[in-house]
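This is the structure I have questions about; it appears just below.
With one protein chain removed, the remaining protein chains of the complex are shown where they sit.
Going in written order, the chains are labelled A, B, C and D, and every chain counts its residues from 1.
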Amino acid sequence: MSDLDTKERIQPATAPGEGIAVQFVGDADFPTQDMSVSIGPAHPATHGVFRIVLELDGERVKQATPVVGYMHRGFEKLAEHRDFRQIMALVNRHDWLSGFSNELGVALAVEQMMEMEVPDRAQWIRMLMAEWNRILNHLMFVGSYALELGAITPMFYAFRERDDIQHLLESATGGRLHFTYNQPGGLKIDLPKGFLKESVQVSQTVRTRLPDYFDLVLGNEIFQGRTKGVGPLPPDVALSVGATGPTLQATGVAEDSRVTEPYLKYGEIDVEVPVGENGDSFDRFYCLLHRIRTSLDIIDQIHDHMPAGPVNTKLPKMVKAPEGATYVRTENPLGQLGYWLESDGGRTPWRLKMRTPSFSNVQTMPYLMEGALLPDAISILGSVFFVVGDIDR
Amino acid sequence: MGLMDQVELPQPVKYVFNWGRKYSLWCFNFGLACCAIEFIAASTSRHDFIRHGVIPFAHGPRQADLLVVSGTLTDKMAPAVKRLYEEMPEPKYVISFGSCSNCGGPYWDSYSVTKGVDQIIPVDVYVPGCPPRPEALLDGIIALQDRIQNESLKDRMADRRKDPITLGADAPLALGSSS
Amino acid sequence: MMASLTHATTTVAQTVSLFDGFDGFVLPVILKLVFVLAAFFVLPLVGGYLEHKVMGRMQHRRGPVEAGPFGSLQLVADGIKFIQKEDLIPSAADRWVFAIAPGVALVPAMLVFLVIPFGPGVFALDFELGLFYALAAISVSVLGVLMGGWASANKFSLIGGLRAGAQLVAYELPLIIAAITVAVQAGTLSLVGIVESQATFQLFGTGINVWFVFPQIVGFAIFFVAAMAELSRPPFDMPIGDSELVFGYMTEYTGIKYAMYMLTEYAGMISMSALMVVLYLGGWQLLPGVPLPGCEAGGGLFDCSPTGIALGVAITIAKIMALVFLMVWARVAYPRLREDQLQRVCWLVLVPLSLANLAVVTIAKVVF
Amino acid sequence: MSPLGPLLLATLLFCIGLYGVIARRNAVLVLISIELMLNAVNINLVAFQNLLFPDEVAVSGLMFALFITGVAAAEIGVGLAIVFNMFRNRASIDVDDVDLMRW
Partner (left out) sequence: MTGHDVIFVLVGLLTASAAILTVTSKNLVHAALFLAVTLAGVAGVFLTLAADFLALVQLLVYVGAVAVLFLFGLMLTRAPIGREALDNQKRGLAIAVSGGLFVLLSTLIIGAVGSGALGETSVAEVAGPRIEDIGIATFAEWVLPFEVLSMLLLAALIGAIVLARPESGESGEEAEVTRIEMGDAPSSEGPQPLPDGSAPELTSGQGTEGSS
């Protein structure tokens, strides 16, 4: 049914549960009429205010159009009105599941511009925190993806672990989601006493509970039936839209900034990058689960390496980056996060441009959803892991 | 509805009805941003507000009694919130969870953020924090339940915006006070 | 209906009803109605509470705690709340169809309770065609679902209604075939008669007294799966799958009408479980072939003292709740199937399997 | 009870079905009307079964009614399939529009 313009299109809904009459208006020459279903911005499946408009023929998706911008808060503009220390408290909120990794990128950019020497211990602690943060993020998606496929329990299991980890991180940073632990030149304060011991313990706990997810979710026949072969993504398509993180790794491309362009001390330890084969929903989820495991491996290595020493450098009263620009990319939990930081020598950035992984990842959706069934579309929607704030900024 | 918002019910009936509403707050989570994660944390095993009868399995607004607006409300999203609120059947309650939905939070100077959800819908309980801890949400829920137990539906329907609860307005937030 | 009631009581042979001790005609009828209504309204609440608590325990939570002792009044609170809610009808909806659809779903679910034997002599009606009647009544519920889905004038509702219709009609087939297999084995369609025949049924050639679940483990599995699909319970909950269709055909329903749909679902869980208990798990018998304490004559099936009756009812309800527990377990453990996978399971697995089961059982019945 | 009631009811249902078949142009409604007529026949069969074979063993009328039920189910399956095909090919389920075979 190509010529949609000959028919009156039903006005797409903006929210579920509203009373839109299913009137099959239109040209009488056509046997069936496409139904336009708006998933979101407050649909249970979109975890957040993402919206995707599906043109359905029966239950088959003919066209999927993501509509973004419902969570646009103007981060890039707001950052121009915060000084370099205040930015930390701002940027960790755009991808609210990976607060530490977000602020890490800005800290690295500022340090690069100011040519600061960051103490070793601070760098190792940053890695530790970033990996813990990665696990936090991935656990959330383990739970929510299973929830989207109709399994409610993994969410509760995932949050049990998340609460343990958040408790640990809170003891050092004082925050549960938004840590604001970085500052240019290092960290705000040192780790509290006994933190590393606790960290080892939590890592062991999470490691012993990890098989639960592999068995309960990944090993479930229904889960496999719902995800295997659903939404396969060829690597060239993934690369052409700039997808990164698990979405790209599932297609078999082992791209990971921690390996290909190591920052902090990632060059000194082994970082394993799990890859998938087909790039389907199952592989994306498989990569996600395995990234938890590799992060735990990294954490164990960091525990062995942790040096003593100071965690920050003395900062001037007013942090002013010299005139110039820099680009820093880090491996955020969801993919590659890039900051383009431009300064005119003042106390605030002149421009802070974000390259967020979620935005690039959701570009794959129109490709993935076309021709899929409605339940498969949901399966795809959940498996291309994204955070709405990270898309819209 | 219809009758109950116009007639003052006799005390025993009112008690039973209020008790029913108090312990059956099916909750529609309007998860917008960061606070939605803390909302989910509050619903899961450690904090577990389901034991208070706050059931988070209402998928649509039609079955919900309690709307928890958690996160930053943008101007683009505001009509949807308004619409969802209006789709909920009376009697309905609203908890504004987090600084963003209270007043705009860290984005107070942003061009695209609505500075407070109470600009478009009436709010019963404000829970401050950025994001508030799950315990704060529990505190807000208990405060709301106390109010429901003692309220008169007639008065409530007459003036919905009367005297909202603001947690921690006069006393420090009682963390972990959930029973 | 009157004719059938009187007709049914004349055709049933030796069964002694609990209510036969009362003189007159009106009192037993009222008692039976009260009994059926009580079972219909109380047991689903117990099942719902069990679901809350079991789900909670399996997810490292406690379930409801505050409403009533141990949260036991949670569903009562839900009910009190639902009757206070505003009754919204979408402006585009078909008002009448929208309004009566939950009732159309609810009433058949209630009528099933008429024939379910809950204990020795504790049943409203021993019908010669009891099993057939139960299946026929269950099959009518789908009308209410379709009506609700269509009348809501909501896309999600319509898709949910269509899915529910396709699913319920499809899974009726294996359900009925599995039930008929039991009827073949028992030689009767009366639910009481099936319980009775299980008391004396012996495994071929061994002389060991067993329930029908042993020779018919395949049939039991088919019936269980089909029953879960009939009830739209996870993993077969596509009609109301929240991540796809918000709430399916119930999306637009508020207040008491929504509560009626929910009650239908939970009453369905109870009645399906009760059917399974009767068909496969020996009804109110504690052990196969062993009379209940307090029940002496007649194989310990009917001639019971009040203790025996109470024990029988308790055993039946315990078995029902055990099956409800299994359904809740499935809900906790499994994700949702896809619609085409669901139909595939039905037509390619369950229907051939149930037909083969029927053939095997029939041959065995004739041979032995 | 007099057999008059069931027989008159059956007649009435049959005539209503006949009206539907003639007056409706929607194919699904025509099928629905045919169902009414078949049901009228069933009532008749059962009434005459009771009237003519009051003993319990002879069940000819019931058997006929059962067979009609089965045939009706088959008819609906095929009939609806034809209607869908018609709808798909001609975007209309009006029986008046189906005139390809008419000369």
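Note that in this section contacts are C-beta pairs under 8 Å (C-beta built on N, C-alpha and C of every residue); 3 or more make two chains touch, one makes a residue touch a chain.
The shown structure was predicted, so the numbers you read here are calculated from the model rather than taken from an experiment.
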Residue of C:58, C:92 or C:129 in touch with the missing chain, whole complex considered: C:129
Touching residue (missing chain; options A:52, A:253 or A:374): A:253
Among C:137, C:192, C:263 or C:350, residue touching the chain not depicted: C:137
Interface with the unshown chain - residue positions in chain D: 1-9, 11-20, 22-26, 28-29, 31-33, 35-36, 39, 42-43, 46-47, 49-52, 54, 56-59, 62-63, 65-67, 69-78, 80-85, 87-89, 93, 96
Chain C residues touching the omitted chain (full complex): 1-4, 7-8, 10-11, 94, 97, 128-129, 132-133, 135-137, 139-140, 142-143, 146-147, 149-150, 158, 161-162, 165-166, 168-169, 172, 176, 189, 338, 340-341, 344
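Note that in this section only the chains that are shown with their structure count from here on.
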Approximate Å spacing (C-alpha centroids) for the pair chain B, chain C: 37
Between chain D and chain B, distance of the C-alpha-averaged centres to the nearest whole Å: 57
Computed distance of Cα centres, chain B from chain A, in Å: 28
Contacts with 2+ other chains: residues of chain C: 59-61, 242, 246-247, 251-252
Multi-partner residues of chain B (each touching 2 or more other chains): 44-45, 59-60, 62, 87
Residue ranges of chain B touching chain C (in the complex, touch as defined): 1-2, 4, 16-17, 19-24, 26, 44-45, 48, 50-53, 55, 57, 59-60, 62-63, 65, 87, 89-91, 153
Residue ranges of chain A in contact with chain C within the complex: 13, 16-22, 35, 37, 43-45, 59, 146-153, 156-157, 160, 216-217, 220, 222-223, 225-226, 373-376, 378, 382
Complex contacts: residues of chain B adjacent to chain A: 30-34, 36-38, 40-41, 44-46, 59-62, 72, 74, 76-77, 79-80, 83-84, 87, 106-107, 109-113, 130-131, 133
